[in-house]
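A single protein chain has been omitted; all remaining protein chains appear in their positions.
This part shows subunit A:
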Amino acid sequence: MGHYLIRRLLQMIPVFIGATLLIFLMVNVLGDPVAGLCGDKSCDPATAAQLKKEFGLDRPVLEQYLTYMGHLVTGDFGTAFNGQKVIDLMSSAFPVTIRLTVVAVLLEIVLGLGLGLFTGLSQGRVLDSAILLLTLVVISIPTFVTGLVLQLLLGVEWSWISPSVSTEAPFSELIVPGLVLASVSLAYVTRLTRTSIAENRRSDYVRTAVAKGLPRRRVVTRHLLRNSLIPVVTFIGTDIGALMGGAIVTERIFNIHGVGYQLYQGIVRQNSQTVVGFVTVLVLVFLVASLLVDLLYAVLDPRIRYA
């Protein structure tokens, strides 16, 4: 297990370097970021040159990348165009998005697993078909439609919630946005769990457990659910990173000042420091999440051993 962990951690290094280099190149070959800084006019050449020098944009891209990575080791993510440290932007944005993601993942686990288990056990009944149909509808409607409709209905028409999330973004205000963010994944988790449960229900070990006279509750939780969870855990694990990065739409609709908002601003203003910094951290989140998923397998199924 220890060896496996070390090997996995070492494997992360080339993935990390490759991913950041790609992002860096993509952002930097897009053009001259300073050009858009002066509003509808062109910057005067002297100021433009000075700004480029200040942000290191006058050097070759590879050199920029190496300097950037060098700074990164010391925790320096550079400065955004509005004079704020990117690290400060992160420290205000990530907690918000993490809270939003936690809400979304919790909803996925509680609702998705719950509904999946329920439908898997009551296959073929009316409620099962109804939930299946519902998940299909959720999957086929884009997130921004769900978001805008919920915002208009709950926020404006019925006044149950505030249509926008306040700056502090406490958990209580993030429930509806979290639901919107989770909606599509939630539907997938439901369907995935349902299929997995339905399949394992007919397997030998479940029949044995039932034949042994174990209580139904124990059969379901210890035997059926545990074995059915492996594909679901894989999905939820990789989904964490996707949710954080994909929050752009949801955050925009509900006025949440998180990672999605900062990324959007960075892209629109072609602010390479912000974009590269945030994407770098997101890459790390992806890598760590997938490592955790792999480690969780052993807990769920002891037959899976790591050499």
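The definition used in the following text is that contacts are C-beta pairs under 8 Å (C-beta built on N, C-alpha and C of every residue); 3 or more make two chains touch, one makes a residue touch a chain; residues count from 1.
The working rule: contacts and distances are computed from a predicted model.
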Name of the absent chain as recorded in UniProt (options "L-tartrate dehydratase beta subunit", "Biotin carboxyl carrier protein of acetyl-CoA carboxylase", "Acyl-CoA dehydrogenase" or "ABC transporter substrate-binding protein"): "ABC transporter substrate-binding protein"
Listed residues A:R99, A:R194 or A:H257, member touching the removed chain: A:H257
Options A:Q151, A:S228 or A:Q273, residue touching the unrepresented chain: A:Q151
From A:L5, A:V110, A:I175 or A:I304, residue that would touch the chain that is not displayed: A:I175
Residue of A:S92, A:T208 or A:T221 touching the missing chain in the full complex: A:S92
Subunit A residues that touch the omitted chain in the full complex: 30-47, 49-51, 54, 81-84, 88-89, 92, 151-152, 155-164, 166-167, 172-173, 175-176, 251-257, 261-262, 264-265, 267-270
